[in-house]
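A single protein chain has been removed from this complex, and every other one stays in its place.
Coming up: chain A.
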Amino acid sequence: MTADPLPVDEVLTGGGLAPEGAGRILLIACGALAREILDLKRANGWDHLDLQCLPANLHLWPDRITLAVEAAVKEHRAAYDRIFVVYADCGTGGLLAAKCAELGVEMVEGPHCYSFFEGNEAFAERDEFTAFYLTDFLVRQFDAFVWRPMGLDRHPELRDMIFGNYEKLVYQAQTEDPALDAKARDCADRLGLAYERRFTGYGDLTGALARLR
């Protein structure tokens, strides 16, 4: 038996992923987490979890995340016993948490995926505010998520206005992949930042999903 093909990053960035499967619990997740969640589902046989992904590029307009999550919860809640939102705060300033509480659904703890991938406690302890983070997804989608939206393909002179206060790029690796490591290093060079690779695996995400029964 062959595994289902992995979703295409470009689709996850701009379009998302419709719910699929016959699970009792629906995960409404950021497209940037699709591969990681599908990997955990396969590895653990979590067939009770279905996955819907919203476009990852909502992160370019964080104020749109809460509305998009609310619409997805309302659309699908009748078809599932339970819904779990696989977003952290993600720049919504607490509005997503408040909306989830109002809707009666739970969500992942933490400020953003960089934090829960490393582990919320460990991330907070680092207090590493001059680091710019990339995950596996963001390394793969660096041009679509960082380079082009920040206009650096058209106006390279803006680089230091946008990234000048950062000191290093930290690649939080979810997987062991030398090609991604090399690409992340190249991203750091392009941004003029020092480079550090840090293997995180899936961090707190694994435990958050494992608790869903």
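Please note the rule applied: a residue touches a chain if its C-beta (ideal position, glycine included) is under 8 Å from a C-beta of that chain, and two chains touch if they have at least 3 such contacts; residues count from 1.
One rule holds for everything that comes next: contacts and distances are computed from a predicted model.
Asker: Mind telling me which option in "Branched-chain amino acid ABC transporter permease", "Pyruvate ferredoxin oxidoreductase", "TonB-dependent receptor plug" or "Methionine synthase" is what UniProt lists for the chain we can't see?
Answerer: In UniProt, the chain excluded from the picture bears the name "Methionine synthase".
Asker: Considering the complete complex, identify which of A:15, A:111 or A:201 is in touch with the unshown chain.
Answerer: Counting the whole complex, the residue in contact with the absent chain is A:111.
Asker: Which listed residue (A:151, A:192 or A:207) would be found touching the missing chain in the intact complex?
Answerer: Missing-chain contact among the listed residues: A:151.
Asker: Can you say which of A:7, A:21 or A:91 touches the chain missing from this structure?
Answerer: A:91
Asker: Residue by residue, what part of chain A touches the chain that was omitted?
Answerer: Chain A touches the missing chain through residues 60-63, 89, 91-95, 111-112, 124, 127, 129-130, 149-152, 154-155, 158, 161-162, 165-166.
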